[in-house]
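Note that this complex is displayed minus one protein chain, with the remaining chains in position.
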Amino acid sequence: MHDTTSHNLLALYTQIATLKLLPRTGWLQRGVHNAESVAEHTFGVATLALLIGDTLDGLDRGKLLTIAMLHDLAEALLSDLPASEMLAQLPNRAEYLALWDEYARGCSREARLVKGIDRIEMLSQALAYERAGSRALGEFWEDIADGWGDEFPILGQLAAQLLTQREELRGAS
Amino acid sequence: MHDTTSHNLLALYTQIATLKLLPRTGWLQRGVHNAESVAEHTFGVATLALLIGDTLDGLDRGKLLTIAMLHDLAEALLSDLPASEMLAQLPNRAEYLALWDEYARGCSREARLVKGIDRIEMLSQALAYERAGSRALGEFWEDIADGWGDEFPILGQLAAQLLTQREELRGAS
Amino acid sequence: MHDTTSHNLLALYTQIATLKLLPRTGWLQRGVHNAESVAEHTFGVATLALLIGDTLDGLDRGKLLTIAMLHDLAEALLSDLPASEMLAQLPNRAEYLALWDEYARGCSREARLVKGIDRIEMLSQALAYERAGSRALGEFWEDIADGWGDEFPILGQLAAQLLTQREELRGAS
Amino acid sequence: MHDTTSHNLLALYTQIATLKLLPRTGWLQRGVHNAESVAEHTFGVATLALLIGDTLDGLDRGKLLTIAMLHDLAEALLSDLPASEMLAQLPNRAEYLALWDEYARGCSREARLVKGIDRIEMLSQALAYERAGSRALGEFWEDIADGWGDEFPILGQLAAQLLTQREELRGAS
Amino acid sequence: MHDTTSHNLLALYTQIATLKLLPRTGWLQRGVHNAESVAEHTFGVATLALLIGDTLDGLDRGKLLTIAMLHDLAEALLSDLPASEMLAQLPNRAEYLALWDEYARGCSREARLVKGIDRIEMLSQALAYERAGSRALGEFWEDIADGWGDEFPILGQLAAQLLTQREELRGAS
Partner (left out) sequence: MHDTTSHNLLALYTQIATLKLLPRTGWLQRGVHNAESVAEHTFGVATLALLIGDTLDGLDRGKLLTIAMLHDLAEALLSDLPASEMLAQLPNRAEYLALWDEYARGCSREARLVKGIDRIEMLSQALAYERAGSRALGEFWEDIADGWGDEFPILGQLAAQLLTQREELRGAS
């Protein structure tokens, strides 16, 4: 006989796993073929959250990685009625909703760091697509110097390095 | 001027991000076209680690998610000289090596849970490929009842449910 | 020197042409890899509109094909500010908006026929994916007998034939 | 009981729908991966026929769109015996054959416009592939100024704008 | 300064290498996504020619493998004017033409063996696509027992085994 919790959890994960097939449409709209999946972007954000978070003091790593894993799921799960119902039965449902709200409002250090990393990951992927040939991603680099704030200087440094690598790429080709 | 830490970190992440393009070759060898990437599998394992871990008591969530994110990176990073050197300069290098060792030897609850989830995620993906048409994945289901142990009953429950869903799929087609 | 009309028209078409890259996400969410693009679906609807329309009396072919070509563009163009502005400068803008409204409200024979064909094309594609292996599209066939109305009997006949072919496929495999 | 017309029509459409999977081989031979399908090209031609046709006077829109939809089907259908037989049973068979002939010989304004648009669409796609990285499509632009005639000045204007955008792309990269 | 022979040879190979991108359209027309390339089919035929040829007596291995490598190139090269000219400058041009003729007319043991292997390879690939899910390839198996002749009994044996494996697959699913 099957346990309700595990049954519900599997149904929810089956829904989440379709993010492996869903491309990030922003890339497609800019002519990138074979764009990364939403799952691959989340992988990137969570990996960077781990690596960057570990260079900083005073962060809750469990919370940081949870926000990183959840940050793109909200849209997929909350807007879908069956998924929303499955989510409602999870023991940690209230915490997840609180973390989504925290991320959307940027009201914790972990939330703000993930938000910055989300942007860094996108720039890193844009550079990868430019290395693969794309010449249609200039708009991503236009305001790269702005909006990093003072809270996490490493984000601004990473953005500056990505920009430098992009300049080298353009000079070399 | 660029900071050494962020420079090193970006070089390491650029290496890790190629896992978005690397397919899990086990699927290809069984005739699955467009197999998931290593990054997508890791996304699945980390998501399940979060959802399953939150139904259990006494686990360190930060440690659990870190092992989930790292578990497939060891092979990619340690066997590659430049990546290995970049890794060596990370502040948390010693912890990461310890966690890989912990995972390989299964000597913590978190490590053992991720190991079981790694197998559940693979079964879930095998079922998804069977739903998409594959008839070449029978071997994955042969010993599904074995090896789940008594430590995490939810893993055996999830495996049983996956098997039930597979039987339903075979009955329906 | 460039003409404003042709400049505007090219900008609009460049936007529309990204539909060649955008997959129909409904298929992806049901586990279909390499799902058709939105452009391919529109091609199918317009082709069927031509072939089916020519078996019926009293339809305006130009209007029918225009609705078929436009029916999926509304969402892509009206929700996007630059595209919306380009659209606003087309000489036939008012007619296009009227046709979208006509389609949405189903208040002409041509609009209602395209709406039915949109569903037939989706069923035809679902059957094609089932021939290619998918076992996850059962829900598409559940209510296939309903909703065809009396206005265009050929639509119900096509649906019945698709269902018959599907039964044959299931019997044969 | 099934109607012969709808049965024949569905068989024909099933054949036509394989154009969603058939790539335009000219792109593949020039090293473009993931080339557009024949169906996507036809979508582009029909969309441009609608938009461009509506800026011109004295065209029959129904005829124009029909030629646009049919122009690439002739080769696929007439050279294939079963498809040819299915086509032979369509009520509008004679008109379709006449339109193909009209297109091949360019003996109507609508036919000549679609022929020009077919070339514009190909240039637009070539530019899109160049934006995505291709450096092997130079031959498409060599004789771009020639052959547009005086009948539809907008075609020459569109070609000139595509060339300008291409020069900007080459200057920027 | 460059040697004419090597220059000509490289131009010819660049043309041949586009066969890595050209799909075998027969599969696409039967709804197979991601069909194998012409190059992959040739790889299969040449591999089988080596393995099967080595179980038989009295064959010229060099000639056998040459026919296997060349058998699908004739259409690609002879119908294309620049490629045809490049081919004309190869020192072994006369032999290649003779081997194509030999293959087309089946007038040597090696030619007839490659012709049979070409069919075995296609059946093997059809079975692989059926393992991956396709239910649209039944026609390939209809006349499988016929046409193998007495010259190479191993071909009939391989066909019989492929049919047996197919029956097992259909029984298991």
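Letters A, B, C, D and E mark the chains in the order given here, with residues in each chain numbered from 1 onward.
Keep in mind that, in the parts below, a contact is a pair of C-beta atoms (placed from the backbone, for glycine too) under 8 Å apart; a residue touches a chain by one contact, two chains touch by 3 or more.
Please read all numbers here as calculations on a predicted model, not as lab measurements.
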{"item": "Touched by the hidden chain, restricted to displayed chains", "value": "A, B, D, E"}
{"item": "Chain not shown: contacting residue from D:Leu10, D:Val32, D:Leu87 or D:Leu155", "value": "D:Val32"}
{"item": "Given E:Ala104, E:Ala145 or E:Ala160, the one touching the chain that is not displayed", "value": "E:Ala160"}
{"item": "Contact footprint on subunit D, counting only the chain that is left out", "value": "31-34, 132-136, 138, 170, 173"}
{"item": "Touch residues of subunit E, complete complex, unshown partner", "value": "2-3, 5-7, 9-10, 12-14, 16-17, 19-20, 36-37, 39-40, 42-44, 46-48, 50-52, 54-55, 60-66, 69-70, 90-92, 95, 124-125, 128, 154, 157-158, 160-162, 164"}
{"item": "On subunit B, residues whose C-beta touches the chain left out of the figure", "value": "18, 21-23, 25, 28-29, 31-33"}
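Just so we're on the same page, only the chains that are shown with their structure count from here on.
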{"item": "Centre-to-centre distance between subunit D and subunit C (centres being mean Cα positions), rounded to whole Å", "value": "18"}
{"item": "Interface hub residues of subunit E, defined as touching at least two other chains", "value": "31-34, 132-134, 173"}
{"item": "Chain-level touch network, classified as line, ring, star, complete or other", "value": "other"}
